[in-house]
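Excerpt of the complex: some chains, original placement.
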Amino acid sequence: MNDMRLTERAVDTNQLKITARDVQVFYGDNHAIKDVTVDIQDKTVTAFIGPSGCGKSTFLRCLNRMNDTIDICRVEGKILLDDEDIYDKRVDPVQLRAKVGMVFQKPNPFPKSIYDNVAYGPKIHGLARSKTELDEIVETSLRRAALWDEVKDRLTAPGTGLSGGQQQRLCIARAVATSPEVLLMDEPCSALDPIATAQVEELIDDLRSRFSVVIVTHSMQQAARVSQKTAFFHLGNLVEFDDTTKIFTNPEDPRTESYITGRIG
Amino acid sequence: MSDATANSTPATPSASSLFKQDDRVKRRNAAEKRFKAYGLTAIGVGVTMLIILVSSVLSQGLSSFRQTFVTLPITVTQAEFEAAEASMLKTGKYKKLIQRGLEQRLATAELGDVVSIKDAMGLLSGQAPADLRMAALANQTWPLRQEFRFLANGRVDGYFKGRVTMEIAERDSRISPEQLELSQQLADAGIMETRFNRGFLTRTDGSPTRPEAAGLGVAFLGSLYMMMVVLALALPIGVATSIYLEELAPKNRWTDLIEVNISNLAAVPSIVFGILGLAIFINFAGLPQSAPLVGGLVLTLMTLPTIIIATRASLKSVPPSIRDAALGLGASKMQTVFHHVLPLAAPGILTGTIIGLAQALGETAPLLLIGMVALVQNYPSAPPAGLEDPATALPVQVYIWTTRSDPAFVERASGAIIVLLAFLLIMNIAAILLRRRFERRW
Amino acid sequence: MPVIWILTLILVFSIIGFFLGRARAMTSAGGDMRSLHSLPSYYGYNSALFLAVPSLILLGLWLILQPIYIESRISSLLPETAISEDTTRSLVMSDVRRVAEGLDVAVDQGAMTADEARNIRTEFVDVRERLGSVGVALGSEVDAPILNAAQQYRELSSTMNIVMTVLVLALGAAGLTFSYVRTDKDFRARNVVESVIKGLLILASTIAILTTVGIVFSMLFETRNFFTQYNWVEFFFGTVWDPSFSGRGGLSEFGLIPLLWGTLYISFIALSVAVPIGLFAAIYMSEYASPRMRSFAKPVIEVLAGIPTIVYGLFALITVGPFLRDFIAEPMGLGSSSSSVMTAGLVMGIMLIPFVSSLSDDIINAVPQAMRDGSFGLGATHSETIRQVVIPAALPGIVGAILLATSRAIGETMIVVLGAGAAAKLDLNPFEAMTTVTVKIVSQLTGDTDFSSPETLVAFALGLTLFVMTLGLNVLALYIVRKYREQYE
Amino acid sequence: RDQVQVAGSSTVLPYASIVAEAFGENFDFPTPVVESGGSSAGLRRFCEGVGENTIDIANASRAIREKEVAACAENGVTDIVEVRIGYDGIVFASRIEGPAYNAFSPSDLFNALGAKVLVDGQLVDNPHTKWSDFNADLPDADIIGFIPGTNHGTREVFEEKVIAAGCEATGAFQAMMDAGMSEDDAEDACLATRSDGLSVDIAGDYTETLAQLSANPNGIGVFGLAFYENNQDTLKVATMDGVMPSTASISTGEYPVSRPLYFYIKEAHIGVIPGLKEFASFFVADELAGPDGPLAEYGLVSDPALAETQATVAGAGS
């Protein structure tokens, strides 16, 4: 992990939100994440890039302990959120996940109405004092996810009857509605057209002013556009982690370079 | 879930520690704990109830697997045999032969004068002469000279099992304390002993006067045959119906009607299926009465709704994306169903089968109307022909024994329930193992 | 040829047909199955089905019709004199059949030659004794016309048998030939086979319909008879259930209301026990429990469904009833009856737990993990996820399970009789004895009453009413499920 | 079908079973199949017609009724042989450790269980809750009686021989007539049992009554004599009008509550169903149904006129 030294120093200037140290993840015998050490700053967009199957989703899911739900998955190492170990026994994953929201790679709307999908989080966290307030939260969230215009006439229709991209935006709206401190987004724009993508990127930029956002993407351009920090994963290793501009202009590791320059998508 | 006290604006980042739970989270976690506790309690209640019921059955019924026997020396000459066979009440003659053996044994044990010989014979089961006759008929070399182990009378058996006491015998006109006295002495002399009772599993039911000779042989075969019929018919028909309705049939009023109708069949009291079975299978189709075949058919009709409801529910729960995937590859509906949907629905189907069979195995009411609640003393022959021979069933045997006056039958009935539960468990193990194989999440 | 042999032959030929069909398909495709319309085995199944299905149908029909035909032939041969005045033709025919079977047995066992069996005469042989010696017991002496008829019976059946064997096998061969000729690489074998299978599936689903039709018809006429003898208004709206019985005469009162009330009350209590316990057990097993605990707890709880109801009944009567009476009802001044709605309801509820728990468990388990993940990812607790995401998604199945439990509760008799008594009462106090419609159906049906008296016929009216009511209940349930169903993906 | 099929009364069932078993042991015919289900259900099955899939013998704890004979005839069952096998005693018993219910008269039972009784010369809805309310000799215990349900043949005997008798003896019958009821109505009113839960109908068998008694130790139950004799360890019996029930006292007619038991043979089946006639003769043979036979030993009060019955059976079917 020599190549990380420099990055770490550069990070110190800003406030740290999440600190991961020597994280290892195993699916049964499959060693999916190897020794990953990374610092995620507050009010920053961090992008995870890397070839398919390299462990981006897996690592992302470690950050809000979503891996707990997979029986065969084992996580080692330390992950601190605001200097508190999230894998500590005293930590309630529920509270953690309320702080660290997530948009999944495969859109998974609840088999409920569009409205209920978005209202679900605010309801369980008690974020709305009244029905009107809830309505407001739902509308704002859908607007921010650039979905409002398409669904405003059918808020009671089931969320599962939406198109692929609409479902993805619905899931974004759902995650935004709970106002998390950190938002983990696993390829949030994969099914979106350029316009919707632009709107979501705008949203991300907007969120950054208050929160920390971690985004997995396959699009180098997107990473370059929205993120301040970029981490490049390869075969379960964190190869390089640095300022986005640095990664894209002057990567340290040859692997990073070859991945970046093979740029297509 | 709306909560007036909660903050509507999100807390500023890192204001709250992960280690410190705010009130709302505390409440939610408490709710979570309660919820989980309810679940555990629910399982606890179920398991406790099972333990209570099963242990009461066990405590009452285990003793039926042991039985008291008397060993006597018996001699039968050819002349005696022929004389006995020539008379009308043949068993009466054999009884005399047994009495001779008993006198002999009492004399050698120097117990001859405790009670009269008639009372001493009262220690033996009424089944003894019949057993001796069977042995004599099977025997071809004369004279027959052998130590025979005869069943002891039910009350004597009860004495050794603690059910009958001296005080009870005092009141009971059917046994006297002196007879029990003698039994005790015989036991001390090793002539009378309590040992494993294989006859309970193999013998046929006896008349109400012979609880000691009553066994489950016919009932077991009857239940076995019926379950074979039910399994062979109800499972395929139930699954076929469900597949058609859930996967192939167009969704319209007509199929709605069928769906409602099937759930409704589940609510039809079981005795009505008996009425139906009597009308269709016996009166119309001319099948014989008391036959496991008819019983199996009736129970099939009764079990079908259960299996169909369970199967349809689990077919419904298979995600549509699986079907899309298969259809998109050019699989036919049939292939999609049989290759993908059915295996994923298998756990639910097996559960339905388990519950349906459990129900069918324990059902008595419809069998009443088709003549299976009866005293049957001839074993049905091997299937398929045996399916039409008269037989009873395990729950029927339980029912019959619980209605009999002799308290010794209480033990038998509980013993029969144990056998029934064991039967059920064995029947289900295959299904349970299969179900575990098929269980997966996606 | 015995039927079992014919069946075996059909089976064997079907297997051969399978390979023939498959081989022909492969040849027609020049050995490359890629140019076949369907997979080779479908051509095999096609041939096998075309061989087996028609011949089996013919066999079945023949087996049903042959005895009818033979009976009518033989019975017309029987002289009038053979049927004495105190018996009937059908009884004489059964005698004929028995003699014929006896002769068969005798021939089989070698006690008679086939010739002998064909030619013996009552004048010379004591047929009863001869047959008795091979273990065929006859009720009376065999007289000449009967023996004669029996011999003709044998003759006719053996010829018919030969004809049947030939025809069935010929039809099978024809079917095979037909399908064999049709087999060709472009032949849509899969479609044909699948439509046959679909036909079978449809056939299977008609059984449920036929059962209903049978049930309705077996009750409809008797119900109509009942209503010609008893006023329907009093039946549906009467509040007194007091059937007299034939021994006593006197007027019966058949008010449905108290029975209906008892049914609803007991079922309600039973379900209030079974549904929460069953549902929570299911939730715990599928969501919280370790696989090991689940694989233990589930079958164990299922045993509850297999315990004969009489055990529950006695448990209610001897343990639960007195307990409730002594510790709850009497101290609270709610009566001193050991049989009560509460007793029966509680015990029945226990019996119903596995109906709810096991079926719901499977359904809950089938809800995709992505649903749960979505909820967890929003910071929901496990229980919130279950209540608001998993259960709604599993709702149709759970409702099905509850309906099944309700159905069992309505249909149960033994527990009610022993636990709640047999008195039809209209009361709110759950510690009073009451009874249900089903119990009364059984007791009126098995009761000491005349067959055509309203006292018996009321059982059918009750049955039909119950049927219609539960139908309503099911329609309602279907409606609710349709309305609230949440289809995942 | 090779074996005789018998169905009917649950009271006759034990006797029929004993005979069937002995028949199977002593004859080469297969053991008859004996079903229970109640007298009426048995007769109903019996009258379904003639032929192999109908039963051959129906047991009944009462005589066949006119209507049933007619229904039989309608279905072609015209020749029915009635065979009376003996008598069944009906006794009142209670838990051995329960209150001392040692002696009853029909009046007591009527006062305890009747719907309307005579109190101080007035006909009122039964107000009694304790036995001692109306008879100081009886224990001061709560009334609760378990009587056969209307689906039992026993109920008829119980009503006729006990309740009706008690109704007349207490004068309630007269009071009803005086109140302007017709004789039939008064009889009906007499037979009605109280519906406030102190008189409980038992639709099941005597074992159910026994179980009810163990849940209600204060109760009294109606049993068959044979059943009581088999359960002397838990039950004690009460005298009726001072007479102790026993086979002896019943056969002499001293003990009032008893009834005849019958079975009915379908004559058309004789000669067709192997062993039918032999079984019927065996049933009524002295060795079985006689006073020293196993049936009497089990609790049947044997019929003094057994010889006539034997003759009837011997003559049947020819």
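Should a chain be cited, it is by its letter among A, B, C and D, assigned in written order, with residues numbered from 1 in that chain.
The definition used in the following text is that a contact is a pair of C-beta atoms (placed from the backbone, for glycine too) under 8 Å apart; a residue touches a chain by one contact, two chains touch by 3 or more.
The structure presented is a predicted model; accordingly, all values stated were derived computationally and were not measured.
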Formula of the full complex in the shown chain labels reads A x2, B x1, C x1, D x1
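Note that only the chains that are shown with their structure count from here on.
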Per the touch definition, the chains contacting both chain B and chain C are A, D
Most contact pairs found between chains B-C
Taking each chain's centre as the mean of its CA atoms, the one lying farthest from the centre of chain C is chain A
Between chain B and chain D, the Cα-mean centres are separated in Å by 31
So, in whole Å, the Cα centroid of chain A is separated from that of chain D by 83
Cα centre of chain A to Cα centre of chain B, whole Å, reads 58
Among chain D residues, those touching two or more other chains are 37, 52, 204
The positions of chain C in contact with two or more other chains are 314, 369, 381, 384, 445-446, 487-489
Chains touch one another in the pairs A-B, A-C, B-C, B-D, C-D
Seen from chain B, its contact residues with chain C in the complex are 28-29, 31-32, 35-36, 38-43, 45-47, 49-50, 52-54, 56-57, 236-237, 240-241, 243-245, 248-249, 256, 258-273, 275-276, 279-280, 301, 304-306, 308-310, 312-314, 316-321, 332-334, 344, 347-348, 351-352, 354-355, 358-359, 361-362, 364-365, 368, 384, 395, 398-399, 402, 417, 420-421, 424-425, 428, 432, 436, 439, 441-442
Per the touch rule, the chain D residues reaching chain C in their complex are 2, 28-29, 37-41, 44, 47, 50-52, 62, 65, 67-68, 71, 76, 78-79, 142, 149-153, 155-156, 159, 184, 188, 191, 195, 197, 200-204, 208, 211-212, 214-216, 267-277
Chain C residues touching chain D in their complex are 86-88, 90-91, 94-95, 132, 137-140, 242-250, 314, 317-318, 321-322, 335-339, 417-418, 421-423, 425, 432-433, 439, 443-453
